[in-house]
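These notes are about the structure you will find just below.
Of the protein chains in this complex, one is absent; all others appear in place.
Up next is subunit A:
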Amino acid sequence: RYFPLLHGPGVTPKTIIIFELKAELNNEKKEKRKEAVKKVIAAMTVGKDVSSLFPDVVNCMQTDNLELKKLVYLYLMNYAKSQPDMAIMAVNSFVKDCEDPNPLIRALAVRTMGCIRVDKITEYLCEPLRKCLKDEDPYVRKTAAVCVAKLHDINAQMVEDQGFLDSLRDLIADSNPMVVANAVAALSEISESHPNSNLLDLNPQNINKLLTALNECTEWGQIFILDCLSNYNPKDEREAQSICERVTPRLSHANSAVVLSAVKVLMKFLELLPKESDYYNTLLKKLSPPLVTLLSGEPEVQYVALRNINLIVQKRPEILKQEIKVFFVKYNDPIYVKLEKLDIMIRLASQANIAQVLAELKEYATEVDVDFVRKAVRAIGRCAIKVEQSAERCVSTLLDLIQTKVNYVVQEAIVVIRDIFRKYPNKYESIIATLCENLDSLDEPDARAAMIWIVGEYAERIDNADELLESFLEGFHDESTQVQLTLLTAIVKLFLKKPSETQELVQQVLSLATQDSDNPDLRDRGYIYWRLLSTDPVTAKEVVLSEKPLISEETDLIEPTLLDELICHIGSLASVYHKPPNAFVEGSHGIHRKHLPIQHGSPVSAGPAAPIEQAQSVIPSQGDLLGDLLNLDLGPPVNVPQQSSMQMGAVDLLGGGLDSLVSDGHSHRIANNRVYLFGLECLHVHISLFIVYLFPQIWLPAVKAKGLEISGTFSRRQGQMYMDMTFTNKALQHMTDFAIQFNKNSFGVIPTTPLPIHTPLMPSQSIEVSLPLNTIGPVMKMDPLNNLQVAVKNNIDVFYFSGLIPLNIFFVEDGKMGTFLYFFIFFMSKDIYTVSGKLQNDNIYTIAKRNVEGQDMLYQSLKLTNGIWILAELRIQPGNPNYTVKHPPNLNSPHSELRSHLLFLSVEV
């Protein structure tokens, strides 16, 4: 075999392959060319770059062989974008194909053209597309309908200008069901990113057309139509009922996605039906069997179904309350199915079925998968709390499990037993001795903290409580924050119960917490106890040993407004993740948030629609949100200097911190109503301010300063504030004798050193200087607050300019306030959702984060150089361009725009 005569320096085997392919693509024989294109596609599949063959491949396009044509099109779709000029070569062929007598070829051309994202090609697409939308053949029309969505993705404006949206709407009345379905799909997608969310123009006539098409089109078409129907708001219950009646037959479809989409429509419209009506109850009954049937599908579909059932059970527990058995775990279920089933089992557990459930859970606790076993053990604890009659049996089951001595089982069991103690005080304390036997084997913070809490809480019944707690004290600084806080509280409790013997111990722990720790939460709590104990031991007793609020029965409930939103997304990814779409979808898709319809007669508000009964249930769940906080896995905060002790701290602290103010300090998974805590009246000054982040800007233009130009910005590095300036000499003479002075200002900012320019500045030369600043100068309130007036002198003249100092350079590094102090001050009655660490590069510390109707709210603390604390609420709305705060890169998450109302409260500490 001969090789091409190209071997030489710089010719790699790869280029030889390309060369060979090139030759084959230009072969005279059709078959050879086809084989060559196949090879090209194969190379493309594995990610090799074959874009250099573009002209040769496009040459093969002029063929009447359909298979070859499709291969060339596939290549075009991949590479047209990188070779836009050459892609134009293909246009003629496309336009010609759109006129072909064979409908399959016409459709192929218009389908492919829509996938080529090159502006010039798109221009040529409009005319053929217009024709294809009115083609006599339904196959072409259904392809053209999707093509409008493609075009909209490339150039939305063009689609509107060309009137394609109207053509698409016309297709809803098409005689062919698949054309209708694709038109619906295209319109639904376009309307997601379109300001006018009712593009589809859903009115009773159109709905009727859709319902007719629903009976006739393919399974996929049925899904598109059902998903679209779920966005419709029927005008009254009669209409809702008649739609439901026509949707219910879909529950018997073999395709699980059709079933779930039908369930979504029904769950939404149920809101509109009167609860006492027969139809309402019939419908509820009809929903249960299909949901159960979904569980006999393939495991992946089971998983999707279970995630959705989890939502449905929370929203309407009555639907599946009889069906708990189908959620029993099978030995061979994949782990993801097992975990989800277990979750639902706990939700459905009730007095009626508790015996069966417990027997199952006991069985699961001996399985192999660690996560599953842990969850099963936890579930036993939940049963005890949920169904009082079963508590005793649960406790004995847990004791059995502790006897197995399997490390993670024991630890998990101890954590749930603590919760049981909370729920049924003074009932099961006899088992404490057994628990204490396992003290040494506990190595997880959760379990250690639980055990310490138990010892502290029941110190008077445990003879050697002081010894036990003292043993934990040895490695105090190596413990996680959660354990440290619990231990601190437990020892204080012990002291209050047995003051005579434990004075030394309590002093030891207080000094460890206050003097040797750099964790602000621990320090704060330490000081509070210290003062309490030293000023008024009686009050201390009242506070620390007070009655604890009851813990709630349900946990991990999804917040009601989020739940309602997720119900509107049944079947979709949002329902699988249990997150609103804007939490994982980028860009403009899904800017319209979905709400459950409101039943007529209840007050219609402009805000999110929540039926009245839900509004009432918000209050208990606030407690749950607080509880959720404690369960978060918080990644290590970024760039926090004192990271080591912080890792899990901030979160757990929160719960513990709150607890400690009421009564005791164990950080608890189980939520309770601690809301009243925030009812404290705080006096503080509201100052509305925006943080203005400045990029270098020209402060002093050359024309105003006889040729001297000064531009600059402020920054903070290693705890020091700097004014970074660039002096440019735009005059014809050199400049010397520079000096700088600041006017009095709000923060007392003055330069620490003289201006460090020692050499003359030559014409057209620039010099960069960093002027260190401090805040010990004279103070005068400026307007705006952060205004700074500066005078610069040189050998020519004196010049004046002013600049705004971005507030963030005043933020000092120890601006992390203890969380409970923070909540003490900041929150009056707000629930908190999550905690995260962000913005810390700027010394803005995020204390808490929550999600309100899909917006992330961040709660932040920072401390100014002059000791002023600032607490802020920051709202992040993805995709809302309302107005924007300029931000440095570290504040910038590329796709969500950080913005909006920074609400400052300042408090002198």
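Quick note on the criterion: contacts are C-beta pairs under 8 Å (C-beta built on N, C-alpha and C of every residue); 3 or more make two chains touch, one makes a residue touch a chain; residues count from 1.
Criterion: contacts and distances are computed from a predicted model.
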{"item": "Among \"Peroxisomal acyl-coenzyme A oxidase 1\", \"Integrator complex subunit 11\", \"Large ribosomal subunit protein mL46\" or \"MHD domain-containing protein\", the UniProt name of the subunit that does not appear here", "value": "\"MHD domain-containing protein\""}
{"item": "Sole contact to the chain not displayed, among A:D85, A:E298 or A:D783", "value": "A:E298"}
{"item": "Given A:Q241, A:T397, A:N438 or A:S575, the one touching the chain that is not displayed", "value": "A:S575"}
{"item": "Missing-chain contacts mapped onto subunit A", "value": "38, 41-42, 45-47, 64-68, 70-71, 73-74, 78, 101-105, 111, 114-115, 117, 137-140, 142-143, 146-147, 149-150, 153, 176-179, 182, 185, 189, 215-220, 223-224, 227, 246, 248-250, 252-257, 259-261, 289-290, 292-293, 296, 298-301, 303-305, 325-326, 328, 330-332, 335-336, 339, 356, 359-360, 363, 366-368, 371, 404-406, 569, 571-577, 581, 584-587, 589-590"}
